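The other protein chains are all here in position, but one chain of the complex has been omitted.
Our next item is subunit A:
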Amino acid sequence: MRPTASRLLNILVPVKRTIDYAVKIRVNPDQKGVDLNVKHSMNPFDEIAVEEAVRLREKLKDAVKSIKVVTVGPPKAAETLRTALAMGADSGIHVEIPDSAPAPEPLGVAKALRAVIEKESGGVDLVILGKQAIDDDQGQTGQMLAGLLDWPQATFASKVVVDAGKKEANVTREIDGGLQEVKAKLPLIITTDLRCVSLRSLSVQWLILNSLHHSLNEPRYASLPNIMKAKKKPIQKLTPADLGIDLTPRIETIKVSEPAKRVGGGKVESVDELIAKLKEAGITAVKA
């Protein structure tokens, strides 16, 4: 089909604007959502995806023809695209939804991405996206997109090696108790992990804070010249209607609640008092 261009890769990186992970989440009084009037930034998993795409280009040089970033989100999500462009992506697509619209669900987003991919005249060879967004923790978009497109998927990647000539990729995934290496032909969907299997039970925020050195990569800072260049890179604006998709949620949020507050400890003056307190709390010594 594309005899000469077939060796050149087009990479698409979907990104999401989420509440920044350093922000303390506050539940709204109506318990239907959280306070969104706080600092937002790029979903950290997506940041890793963008970084990986840029590193692939640094490795494969001209074999990577384009890195395009796409977001489905409100007007302000354009800032997230600019950040990705400053990190090294070439151009962006903004599927814009109104501020008042409900947050789209993974299936809606996956369908929007499929439509975007189908519209790309040069085709898309590789989609790299975060394995989950830290706001809703759904972790489904990549897999759904692979299903809709009937493409292979390599999820939770901790290492990616692409052979542009052979049009295939080797992806290392962290799984319980070890590593799994999978190989797949392009076009392919890759979702990026933070590589921290043993710490899985801890909160995402904690994970991100502590696993910077363990992730697939460490996303770069946006340097000033690149930020300036990014301002001039093209962002194409689309609406869900342009793509012929409907983003209306199918799931109703019934209640959002905060985790139980930790109660502070108290101080005791003596061992006797400690024992008394323990008894009070219903803790008794084990009979030998």
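In this text, a residue touches a chain if its C-beta (ideal position, glycine included) is under 8 Å from a C-beta of that chain, and two chains touch if they have at least 3 such contacts; residues count from 1.
One rule holds in what follows: contacts and distances are computed from a predicted model.
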So one subunit is absent here. Using its UniProt record, which name fits best from "Ras-related protein Rab-14", "FAD-binding domain-containing protein", "Glutathione S-transferase omega" or "serine C-palmitoyltransferase"? "FAD-binding domain-containing protein"
Which listed residue (A:Ala22, A:Leu36 or A:Leu179) would be found touching the missing chain in the intact complex? A:Ala22
Looking beyond the chains shown, say which of A:Arg55, A:Lys167, A:Arg220 or A:Lys233 touches the absent one. A:Arg220
Residue of A:Met42, A:Leu145 or A:Ala169 touching the missing chain in the full complex: A:Met42
On subunit A, the omitted chain is touched by residues 20-24, 39, 41-42, 44, 83, 86, 208, 212, 218, 220-225, 227-228, 267, 269
